[in-house]
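Let me begin by handing over the structure; questions about it come next.
For this depiction, one protein chain was excluded, whereas all remaining protein chains were kept in their positions.
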Amino acid sequence: MSDPHLYGVLAEFATAEQLLAAVARARTETRHAVLEAYSPVPVEGLVEALGPRKADRIPFWMLLGAIAGGAGTFALEWYAAVWDYPINVGGRPTGSWPAFLPPAIEMAVLGAALFGVLAMLISNGLPRWHHPLFEVESFGRASNDRFFLLLRAIDPKFDPRRAREILQTLTPLTVREVRL
Amino acid sequence: MAAQMRSEAAAAPLMDEGETYTSITSNVSAITLHRRFGRLWLTGFTVALALALLLAFGVGWLLAMGVGIWGLNIPVAWSFAIADYVWWIAIGMGGTFISAALYLTRRDWRNSLNRYAETMTVFAVSVSGIFPILHLGRPWFFYWLFPYPDVMNVWPQWRSSLEWDFFAIIAYLLVSILYWYVGMIPDLATLRDRAPTLARARWYGFFALGWRGEARHWRRFETVSLLLAGLAVPLVFSVHSMVALDFSEGLVPGWHSTIFPPFFVAGALFSGFAMVLALGIPMRKAFHLEPYITERHLVNMAKMLLAVGLVVDYSYLSEIFTAFYSMDPYEVALAKNRFFGAYAWVFWSTILCNVVLIQLLWVPRVRANPRALVAISLGVLVGMWLERFMLIVTTLYRDFVPSSWGMFYPTFWDIAFLAGSMGLFFVLYLLFVRLVPVVSMFELRKMVRKRERELA
Partner (left out) sequence: MSPLRPTPPPDSDAVGLQLDRRDFLQTMAASLALAGLTGCSHPPQEEIVPYVHAPLGQIDGLPRFFATALLRNGYAHGVLVENHMGRPTKIEGNPQHPASLGGTDIFAQAAVLQLWDPDRSQAVMRREDVTSWEAFGAELLKWSARFDQTHGAGLRVLTETITSPTLSSQLDALRRKYPQAHWHVHQPAGQEQALAGARLAFGEPVSSRLHLDRAKVILSLDADFLSDPAAGVRYARDYIAGRSPEHQGNTMARLYVVEATPSLTGAMADHRLPLQCAQIEIFARHLARRLGVANVVEDGLDARQTRWLDELTRDLQAHRGEALITVGPAQAPWVHALGHALNATLGNVGATIEYSNPVEALPGESGSLADLVGAMRAGSVDTLLVLGANPVYDAPADLQFAAALEKVPHLVHLGLYRDETGARAEWHLPQAHSLETWSDALAFDGTATIVQPLIAPLYEGRSAHELLAALLGESQQRGREIVRRHWQERLDDAAWAAALQTGVVPNTALPTRSPSLHGDALERALPPLQAAAALELLLRPDPTIDDGRWANNGWLQELPKPLTQLTWDNAALISPELAARMDLSNGDIVEIRLRERARRVPVWIMPGQAAGSITLHLGYGRRRAGRVGDGRGFDAYPLRTTGEPWCARDVQLAKTGDRYELAGTQHHFNMEGRDLLRTGTLAGYLRDPHFVTRADRYPGAPPSLYPDYPPGKYAWGMSIDLNACIGCKACTIACQAENNIPVVGKEQVRRGREMHWIRVDLYHEGPAENPRTHSQPVPCMMCEHAPCEVVCPVDATVHDSEGLNVQVYNRCVGTRFCSNNCPYKVRRFNFLQYVDKEADTLKAQRNPEVTVRRRGVMEKCTYCIQRIEAAHIEADKGSRRIRDGEVLTACQAVCPTQAIRFGDVADRQSAVAEAKASPRNYVMLGELNTRPRTSYLARLRNPNPALEEKT
């Protein structure tokens, strides 16, 4: 690759529609695979437009968290009340499983929530307090009212000059190089 | 009446046509970033802080002397502190429910309410949490309810509803904090990007975790938000059912009742909605949020308040009915005691607030009148506290054995802790309105985006 310090080329758009169009063009014209799109709101269809991706595992992890929390708690209760310290409480059986359910349920919900949030953050690569895009001054509006398309330099088909040309044709507000 | 409601709902858009991404972002973030402290805020904060300090002093005194500084006795071994606890955690429920249930049902009008509703939840639950602990005879051993291999080789006693509730509170506190915080990340990013000083940019940047709004991030964010909402709703029901079981697991007439869980959940939403209104309307005025929290929002909230209020009233009715229908002498005696006993005034005030007062909400003009709504909400909040007091004290002060009947009289500290807990809540809440956006910017932006697509 030519310039090792080049992270990618960033185009800024005024509307989501322009962004969507830009993404489509970028992929059809240049067969560009590694693109990233930034927006102040989730834009429907954008992810699909950016190209094939492997499905999110978040629901799976949350299920796992629920099972871990619920089954784990129930197992602990059973162990504590039936094996480790069985004792006559109010004449109730030591393994009074219906009474063991409520804590298990609560812990299942907690487990699911924790795993879900962690899965989301990790698969999003967050937290990440430093990012080349933060160096781009106009990028601040990505959290306000502007839409951005980034062609990553690591893409084998990436060619800075060509990339600029294409992006220019998409009536962007600005086109910048993002440097590491 | 119903038809008229529908027409009402159809009217008045949820957001002004003129609103754009830019306007929303700048208006809302300005409240946090650029607004000066108003005199109103300062006075409010001072009062709240004073009450919070009273609470702090009370806690010290309690730890030094013991729970005997309250008016507790045998037979009335629970009273104010537990009523306060139930009251606060119930208020929390309302916030989660509004945010999550309406999200699942795609009710866009929750978008301008959910942020401060969730915040209210987090603070209310935190405040409520201190009561069960301080209420212990030996508060410093509260962690014995947590299962860990301790030196006595003893575990918690899993059949106790107090144990269940311990887990419920922990789960609920953590989940609602997660739900609240995750939902705030994009807005924190906005504040980061708009912060006037580097220091504040760093501050918000830290909590924004480096959010950039990349499309795939948004997708996962949406997924997890949806699923969290899906968890939050059953959580609300289960947690407050646990609270109900704190009583109905007992065999005391007045507690030993299968209706309690649903009845308590309804009560929780009831007081929760009331608090959302009571907080939202003044805030809306103070921060000029009328464009986002419109009259239609208030009307919708009022309708929900009425609806859930009617469920509560129904539970009152069915409770009284079952008492007499059962012909159980103790249940009947208790019911009569509530009507005519020493604490009859509490019962009738409860009825006044929670049954009579809310009937005003049938009137459209009332529903549309912010002042009236605040008044009614405050009435409901008072009523719900009294209801909890009634459920606890009128049950305990006269149970099975007449020789052991005895009255409860609150002490100064009973009242101080209640007032102090309010102080603590408002300290937290007033700080919140200064530090984070009181309405969710990105969710309002989503509404703009939605409108764009409808036009396109």
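Going by the order they are written in, the chains are A and B; count residues from 1 in each one.
We take it that a contact is a pair of C-beta atoms (placed from the backbone, for glycine too) under 8 Å apart; a residue touches a chain by one contact, two chains touch by 3 or more.
All of these numbers come straight from a predicted model, not from anything done at the bench.
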Which of B:56, B:154, B:363 or B:415 touches the chain that is not shown?
B:154
Given the contact definition stated above, which residue among B:113, B:396 or B:433 touches the chain not shown here?
B:396
Based on the whole complex, identify which of B:203, B:237, B:405 or B:432 touches the chain you can't see.
B:405
Missing-partner contacts on chain B, residue numbers:
65-68, 71-78, 135-138, 141-142, 144-145, 152, 154-157, 159-163, 166, 246, 249-252, 329, 333, 396, 399-407
Those residues of chain A which, in the complete complex, touch the missing chain:
85, 87-93
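Basically, only the chains that are shown with their structure count from here on.
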Residue set of chain A touching chain B in the complex reads 15-17, 36-44, 46-47, 50, 53, 56, 58-59, 62, 73, 76-77, 80-81, 84-85, 89-90, 92, 96, 99-100, 102-103, 105-107, 109-110, 112-114, 116-117, 119-121, 123-124, 126-131, 133, 140-145
Would you mind writing out the residues of chain B in touch with chain A in their complex?
20-22, 25, 147, 153-159, 161, 163-164, 167-168, 170-172, 174-175, 178-179, 182, 186, 189-190, 192-194, 205-206, 209-224, 227-228, 231, 234-235, 238-239, 242, 245, 442, 445-446, 448-449, 452-453, 456
